[in-house]
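Here the complex is missing a single protein chain, while all its other protein chains stay put.
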Amino acid sequence: MSTRRSFIKISALGLGGIAAAGGLTRMAMGSSVMDTITKKTPGKEKLLHRTPTYCEICFWQCAGWVYKDDEGKIKKIVGNEDDQHCNGRFCPRGTGGIGQYYDEDRLKTPLIRTTIDGKQTFREASWDEALDLIAKKMKDIAGKYGTESMALFSHGSGGAHFGQLLKAFGSTSIAAPSFAQCRGPREVGFLTTFGDIIYSPERIDIRDTRCLVLIGSHLGENMHNGQVQEMSDAIDRGATIITVDPRFSTAAGKSKHWLPIKPATDMALLLSWIHVLIENEWYDKEYVALHTTGFEQLKEHVKTYTPEWAYGITTIDPNMIVETAREMRDASPAVIINPGRHVTWYGDDTQRLRAVAILTALLGSWGRRGGYYQPEKFHLPSFPVPAFPTPKRQPSQVYEGKYTLANEVVANGICDATIPTGLDKGKYKGWIVNGTNLLAALPDQAKTLKAIEALDLLVVVDTMPIELTGYADVVLPECTYLERYDMIRNSNHRQPNLALRMPATEPKYKSKPAEWIAKELAGKLGLSAWFPWENIEEMLDWQLKKAGTSLDEMKRIGVKNFPRETDDLYFKEGEEVSFNTNSGKIELYSSDMEAAGFAPLPVYTAHEEPPDGFYRLIYGRAPMHTFSRTANNPNLTDLMDENVLWVNPKVAKLWGLESGQPVKLKNQDDVISTFPIKVRVTERIRWDSVYMVHGFGHNNPKLTRAFGRGVSDTELITRVHIDPAMGGTGMRGNFVTFITDINNTEKEAEV
Amino acid sequence: MRYAMAVDTHKCVGCSDCVVACQTENNVPIGYCRDWVVEVTDGTYPNLEAEIRSERCNHCENSPCVRCCPTGASHYAEGGVVLVTPEKCIGCGACIASCPYDARYPHPDGYVDKCTFCLENRVKKGLNPACVSVCPTKCMYFGDLDDPNSPVSKVLKNRKYKTLIPEAGTNPQLYFLI
Partner (left out) sequence: MREEIIVSGRMNHLIDPQLHIWNWQIPLYLFLGGLAAGILFFAALYTIMHKEKEYPTAVRLAPFITPVLLALGLLALFIDLHHKLYFWRLYTTLRLQSPMSWGAWTLMIVTPLSLIWCALNIKYLFPRWDWKYKWLFQLEAFFRKQQLPLAWLMLISSLILGVYTGILLSAFNARPLWNTSILGPLFLTSGLSTGAAAIVLMSKNAAERMTFARIDLMLIGIELFLIIHMFMGFLASTQVHIDAASLFLGGPYTVPFWLFVVTLGLAIPALLEILEIRKFYMPPFIAPILVIIGGLIFRFIMVYAGQASRWLY
């Protein structure tokens, strides 16, 4: 790294005193973690008090109860029975969320980057000092470059508060990696077909489905709580599960059919399924006639996409393609071609999700029981504030005419625009980053670092000393979700519902809630008009009273479900439905795509294949962890403390690899993993791919449990295939090979 | 009364929620567990089968651990649940060596610890054990085998099941639906 912003392991000076004593403190803290979480004589203490919350360990945001013992110590978190997200059952991460609170590696105090004796380091600061500095720098940026040069990256509940701040400041560049690094292509693919998006939690009716098709989606390993629960219900009801995955995932183990597809060829399979449905007239004719446009063009388009054609590409037996299509027809309309969530794979992902949407339409499952339901959300008024100033530039203007179909802000688009090129000195000069470790969330780390290098101000607000904090000018310690209020959770679901998060206890150390930080900072920027409430309780109470409840009631019940305003969970038989597309119909042939200059019907494109001796790097989720953010959680690392590399036995034999053996990985661009990863020799993966769970291989030693455990897939994803339609970062086109002599590479790296 | 548990291997996804819920419910120290998840894969790519099991003490009817305990610390409690009285346990480790399921471990405080089916802190209050009530897949069934209407009795009546190492003669009361 260049001199201006070198990576600071949050340990150096200022913290020096603490760090030196830190050894002792940590030990003491460590045992206090043990004490509080583990003290013996179970059942003897009384759990007296419970407070409502909704979980922040992942985006599913299940509502639950935090239990404290009579000493006020948090003991456990359990689901709220009334909550549609979790039905009273938290997932392992939610149950282990307690570990985030007790984690002794948490950020404890505001830190400011400073230079002492020519060396960059952090010094401890008071909140006042840190926020003053941020306010001053933000004003400088506004004066020099305009308010629109500030951007916010956020993932999670803090986004609402900092978003309010940024909008009041005069910028709408508010990005979340959950769009262009995750579900973006899905939303655009469905928006251009059905005129509506999938939402989160997804509007899929797994509970009542008779056939669930998972394409590269590994439910059960990605622990989308409600979906996993409903998949279990579906298994109980004898639903057919079809899994398309190069890996024998947990879901594949529950499936009637596992289609071990050659990676990067899913589009061929989808087109072939469409072909089979149309050729055999297995599609829902009435539904297609009533609701769709472009069927004839589609029929013509898929004529040549026979199962035999797909076999040559996907390696899937043509009979199996027909058989699985028949299963879908038999279950129709109660069939779900799962649109998935993380779908940014190969750069043509919007088109692939269009194919999924088209299949969905042909099977008549949109708006039908067991397919896709129509979610409803409560109309919760916002606390009245003045109109936000209009920034001189909208984020969509910085992509230079690209990503025209993006319906949310493209995080990597902001990142790219921050990097100066030629005369352009960079379109962003300040970032606030909250609740996302951009170095793990965005692929191509070198690019992200280049953007950070060009910034005048990087503020990182987080609970943990994630890698990104090492590059920050100011680090702000946010308290965990168990110690704070946030906005009312208002989600799209079968029934409109609201959920409250309130602090179960005081914030630990000097950490503060995001809402407090945003409001204080607004005060220092002269933007208090947009935060007119005395405290957040007043604002929440105002909102809740408008909803016919109150903060007091919500504190008692945690979750409130409301009756639907319209009785349209599913379409009525033969009912005319108006879709929010250009034609008012489901567009099998997409006019939006066509207008934007993209193929109006999805086509198959061959993607690059691994070179000799290389294997496609596939990554995924483990049920015990959320991305990289839980990698240091004491309860969750206890369940899984590192990722392993799945290798087919044939490949293992070729390379002489054994289970448990540490190897390093090198990708096609000669990037070598910082740490080694242990091999797991398993039949559960194809011989042309290797697999690891995302979110490990942390290199900040301050994350004592996560440091050096496993490999970061992100650092090996240096080749990114951008989806031209919406800016999604396709990350599955990277290939790795094994370095078995791990000590040698360490020497190399040192040189 | 005979308490028993059944785990549906078809539904379990191995998320280990049962493990962490048990830890927080029963104050099991970090680094230890009373229950755990096993995944078995059989076959050769692409013809594979997998079985996932949430495992714990089998609360055997003929428990080697109770038999070999020199002080009576290990004992049968209500409903045949096998418990350890910490105040009687000398930590000799005989019960640990005697368990074919390796379900017991020495607690850092010295006594031997294991799954209790949450008998005292939950079951006697009419609640399910923590693992059963948290499981997102609802793959676990608990109850009294002597009561034909208990969830575990009903599911064992309708489904094929197995126990682990029945040939060890322990008569385990943790059933796996297969």
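Here the chain labels run A and B in written order, and each chain numbers its own residues starting at 1.
Definition applied: contacts are C-beta pairs under 8 Å (C-beta built on N, C-alpha and C of every residue); 3 or more make two chains touch, one makes a residue touch a chain.
Computed from a prediction, not measured in an experiment: that's the story for all the values here.
**Q** Specify the shown partners of the omitted chain in the complete complex.
**A** When the entire complex is considered, the left-out chain reaches A, B.
**Q** Considering the complete complex, identify which of B:6, B:37, B:145 or B:177 is in touch with the unshown chain.
**A** Candidates B:6, B:37, B:145 or B:177; residue touching the omitted chain: B:37.
**Q** Residue-wise, where is subunit B in contact with the chain that is not depicted?
**A** 14, 16, 19, 31-33, 36-44, 52, 64, 67-73, 86-94, 96-100, 102, 104-106, 108-112, 164-165, 167-169
**Q** Could I get the residues of subunit A that touch the absent chain, sorted low to high?
**A** 624, 638-641, 649, 680-684
What we mean here is this: only the chains that are shown with their structure count from here on.
**Q** If you average the CA atoms of subunit A and of subunit B, how far apart do the two points sit, in angstrom?
**A** So the centre of subunit A lies 35 Å away from the centre of subunit B.
**Q** Help me check something: in the complex, which residues belonging to subunit A touch subunit B?
**A** Those in contact with subunit B are residues 33-34, 37-43, 75-79, 86, 88-92, 95-96, 98, 219-221, 223, 225, 228-229, 231-233, 235-236, 248, 250-254, 258, 260, 623-624, 634-636, 638-640, 648-649, 682-687.
**Q** Per the contact definition, I'd like the list of subunit B residues that touch subunit A in the complex.
**A** 10-11, 13-17, 19-21, 23-31, 33, 41, 43-46, 48-52, 86, 107, 109, 116, 120-122, 133-139
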